[in-house]
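Got a structure here, written out as structure tokens. Questions coming.
Only one protein chain is missing from this complex, and each of the others stays in its spot.
Now for subunit A:
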Amino acid sequence: MKLYCLSGHPTLPCNVLKFKSTTIMLDCGLDTTSVLNFLPLPLVHSPRLSKLPSWVSKDGTINLEKELKECAGRVFVDSQPEFCLPERELLDLSTIDVILISNYHCMMALPYITEHTGFTGTVYATEPTLQIGRLLMEELVNFMERVPKAQSATCWKNKEIQRMLPGPLKDAVDVWTWKRSYSMQEVNSALSKVQLVGYSQKVELFGAVQVSPLSSGYSLGSSNWIIQSHHEKVAYVSGSSLLTTHPQPMDQSSLKNSDVLILTGLTQMPTANPDGMLGEFCSNLAMTIRAGGNVLVPCYSSGVIYDLLECLYQFIESANLGTTPFYFISPVANSSLEFSQIFAEWLCHNKQSKVYLPEPPFPHAELIQTNKLKHYPSIHGDFSSEFRQPCVVFTGHPSLRFGDVVHFMELWGKSSLNTIIFTEPDFSYLDALAPYQPLAMKCVYCPIDTRLNFHQVSKLLKEVQPLHVVCPEQYTQPPLTQSHRSDLMLELQPPPMPYRRCSVLNLPFRRRYERVYILPELANSLVPSEIKPGVSMATVSAVLHSKDNKHTLQSVPKPPPAPPSKKRKRVMEEPPVVLAPKPLLSGAVPLEAFLVTLQKAEDTLIQLEEDGTHIVCDNNEPLRTTLRDLVLRFLQKL
């Protein structure tokens, strides 16, 4: 059993597991941190961005005037932003049988894999994962396509040139494989390969392996996966949460007793408490509004935003923000808010019971009804006429490189009255802000990452007791910036097996048994005898029939009755029909006792040994059979 690791990002994993005869891709994460190296895509012409100076190397030898721009000491690529794809050279991706998706954040690379590698398999995901994943992809495509950029910079990727660039560009990996966003057509085609599954549904893959998604508690429809055969079990844990937010709680008990547990998607903010961050978010928001400033919240259009809105729903009145407009701007804002209300089955108990009343499970329905929250597909159109300040704007993309957020950065960045509050943990806020420096607006960083922290995960692992743990190498040492915090890493016995991008791990896993079905009539013919207390044994002669990876023992077919022989005299020569095999013999023949039973005989040699008896005689069948039966009397027949 092997694990091929195609992504180095611990929370946006992409691994391939070879197990029995199947090749299973676990998640299809797209590393979007690469876009931080690019200039933002403004929705309306930005004089500031267009006037940025070109970057020239110190000795003046490299001048990529058109491709590289400098802003506040950092160098950016002036091109359509590109993403770092999962590794595609490590194994032939067309051999992948199925792709298992754990949550909607971990499927963003799907079109690259399903559309351009010869993939012919099936993708399995829950319904919320598919629907919200579709929205996120649609949003991404929309962000990119509505501000097309003619330029596609490639010269800087030249190895010789990249070597000379300042960091972090210099250290970016595999820049040649970076790709621009996919098209909506590719998204639709990729998602048409998705087959929906429900929690605890058992899906058979070619009769060899059974996979089953389990609730992981992180987002709507998010799942961990169990991949098992009759005798082996692999648990894939990705993006799980034990906090009580909107999704159904995590199913921990089904992860028990796995041979290997692949652990990805732990919190990216191990020292930030989500509840504390939520409090800080609210108080900073209120403070800014009271001071007459605007609040900008760069966020994904599904996920934590539901919790933020719920928190604000309770907070608005008490903080006297009843008249402040809240705007949610995204091409999929409406869909995201609507979809969140129809997945009752996938929500926590509290929200589920609301549907029985019947009331919408999320209170943002009421915020919309009372006009406190308004949503728009973009800053163009209706929004421009409705827009009132001071206000709170939720919009994407959290990288600040594309989407409507770019416009608000340009609009509000110059005033210290305004505040930008970062809640998404995927991007370093300093890197995100770099192309907007110098910046007057206040920055508040309260990342909310509800995924498991190291304390929770070690408790979980004690509980579910996997034999081996595989995890990204980042989890086996403390974070670089906090090297003294030995509590911010996984310490296990036996130590976890670390992987990095392009690793190929041989999982410590010996397959020893395979299930074989035995047909009732054959089972009926077996006569087990108890050899030791509690252990019975019977010898089996059967035909092993294997079809669709299912193995069945069937009785040996009886030979058809011989056709009546034409030559009567040769009847004697019909070879014997062996109906039952001879029993296994065990034990030893005691010499003395054996001798007593012998009488005068012809010239016969009998060799008696501990583990064998050899009778050498002339062709005297009666004598031989007599001796045979004598010997057999002393032996145990199994």
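Throughout what follows, a residue touches a chain if its C-beta (ideal position, glycine included) is under 8 Å from a C-beta of that chain, and two chains touch if they have at least 3 such contacts; residues count from 1.
Rule of thumb we're sticking to: contacts and distances are computed from a predicted model.
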Per UniProt, the name of the complex member that is left out, chosen from "Protein AE7-like 1 isoform X1", "Integrator complex subunit 11", "SLAC1 homologue 1" or "Trafficking protein particle complex subunit": "Integrator complex subunit 11"
Identified contact with the non-displayed chain, of A:M537, A:V556 or A:L598: A:M537
Options A:A291, A:L430 or A:V616, residue touching the unrepresented chain: A:V616
On subunit A, residues whose C-beta touches the chain left out of the figure: 127, 197-202, 212, 334-335, 338-339, 341-345, 352, 355-356, 358, 360-361, 513, 516-518, 520, 523, 531-532, 535, 537, 539-540, 553, 573, 575-576, 578, 581-582, 584-589, 610-619, 621, 624-625, 628, 631-632, 635-636, 638
